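As C-alpha cells, the structure follows; a few thoughts come after it.
Note that one protein chain of the assembly has been removed; the remaining protein chains are unaltered in position.
Take a look at chain A:
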C-alpha cells in the first residue's frame, strides 16, 4: 500500500460534528484515485489532512511506508513530499511562471534546477510563457503552471482539489485530456477531488464516493475514456 489511512477523524471545532469520522482507505502506487462527494462532505478536508494543512483529531496516515501522522507523530507539510494543486491554483502573483515552478526546487543545484524547469515547461507546453506573471495567463494556462509547480519537486503523491472548478465548460473537456496526459507522462500517484462525476470519469482509475466521510462508499472500476 502506498497510502494507508486508518480511522482518520477530524472536526473544525468542538461544537461542530466531525467532518471526517473514523475514515479508512488505501491507494496503490501509481494509481489515480478520484474522490466524489457533495459540498461539505469532507473531500477537500481529506486532501488537506493528507497534505498536512489540517491536524486530525485521531487516526493515522502512512505514506510510502512512512508514518506521517500518528498519536505521537506529526510530520509538517513542508517535510511530507506531497504536491498539491489548489482549487484557486494559488500561484504566487508576484513571481513569474518560471519562478513559481522553481519555488520548490531549492534542494537542486542551479544547472539541475534549470533542467527540471525546462522539463516541466515542456511537460505543460508553456515554454513561451516562462517570463509571464500569473495574471497574464488564461485560466487553463494558470492551471497547467500550478500542475507543473506541484510536480517539479517530484512529490511522492499529487493531490488535486477541484482543479477544474474555475474553468468554463468548453475549456474543461480539453483541459481534462491534457491533465490526464500530463499525469500519465509524470507517472505519479494522484488523489483527485471533484464534485463533478465527469472529471473523475475522464481522469481517474478508481473512484471513491464519500458522504460526510464517515465510511468508504461504493468503489467502482475506472471508466476508461
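The rule is short, and it goes like this: contacts are C-beta pairs under 8 Å (C-beta built on N, C-alpha and C of every residue); 3 or more make two chains touch, one makes a residue touch a chain; residues count from 1.
Keep this in mind: contacts and distances are computed from a predicted model.
A.B. asks: Quick one: find the hidden chain's UniProt protein name among "protein-glutamate methylesterase", "phosphoenolpyruvate--glycerone phosphotransferase", "Iron ABC transporter" or "Cytochrome o ubiquinol oxidase subunit IV".
C.D. replies: From the listed options "protein-glutamate methylesterase", "phosphoenolpyruvate--glycerone phosphotransferase", "Iron ABC transporter" or "Cytochrome o ubiquinol oxidase subunit IV", the omitted chain resolves to "Iron ABC transporter".
A.B. asks: Using the document's definition of touch, tell me which of A:43, A:116 or A:149 contacts the absent chain.
C.D. replies: A:149
A.B. asks: With the missing chain put back, one of A:57, A:127, A:173 or A:197 would touch it. Which one?
C.D. replies: A:57
A.B. asks: Spell out, residue by residue, where the missing chain touches chain A.
C.D. replies: 51-53, 55, 57-58, 71-74, 76-84, 86-88, 90, 92-94, 103-104, 106-107, 149-150, 153, 155
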